[in-house]
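All protein chains of the complex are present and in place, except for one that has been dropped.
Up next is subunit A:
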């Protein structure tokens, strides 16, 4: 199985350590991974803004980069959601369909495809609160959502529980959106920031030292809010913990 690694633009530019951890983790798990160098973006920002035709070039490039892989893995729920559910600015050829059907968010991939049993190298002696982005929660369905009253399940939790030393706390409103929302964070700046502050306070009040998430975009926003509001909490991508971050 040849895996194509997609690193979203904001991870590439702001959180390279999350990208490196994703790659190293997949390699530790014996996977054959390649990062095509000509990648840029999945098209989500344009698609989410309604400017769907403007996403065409990015989507076409994405397919050119990834059509040759068996599976495409990315450490981002929202990008996976875009590719899987909204990637329609370009004609839906067999190639495009192959790419869309074989794109996985990292947690899904580890949990459902590789069915990883253990991360023997991973130890994290901290108290963490898990933040499921709305994309992973309600689109990819990697965890149960409170709205549906379904039997609780959580793929990210299943994985994190295999890490030595880690302790968990649950905020009061675990499923509430943190307010990032892409361009929403700029066009509705005040609400967005307020939601972010409420989110980080909720985790902090629950006793979390770290917020851990499969989405760096949410955390970029939350970190910005926490730093401005003076909420002492740290952020880490789930790939970093599973890869054995020492911090």
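Please note the rule applied: a contact is a pair of C-beta atoms (placed from the backbone, for glycine too) under 8 Å apart; a residue touches a chain by one contact, two chains touch by 3 or more; residues count from 1.
Throughout what follows, contacts and distances are computed from a predicted model.
*Asks:* Would you kindly match the missing chain to its UniProt protein name, picking from "4Fe-4S ferredoxin-type domain-containing protein", "Carbon monoxide dehydrogenase large chain", "Lactate utilization protein" or "Glutamate/aspartate import permease protein GltK"?
*Replies:* In UniProt, the chain that is not shown appears as "Lactate utilization protein".
*Asks:* Which of A:94, A:117 or A:147 sits in contact with the chain that's absent?
*Replies:* A:147
*Asks:* Applying the definition given at the start, please give the residues of subunit A touching the unseen chain.
*Replies:* 7, 9-16, 19-20, 23, 34-41, 43, 45-46, 48-58, 60-61, 86, 134, 138-139, 145-149, 173, 175-177, 179-197, 220-221, 223-225, 227-228
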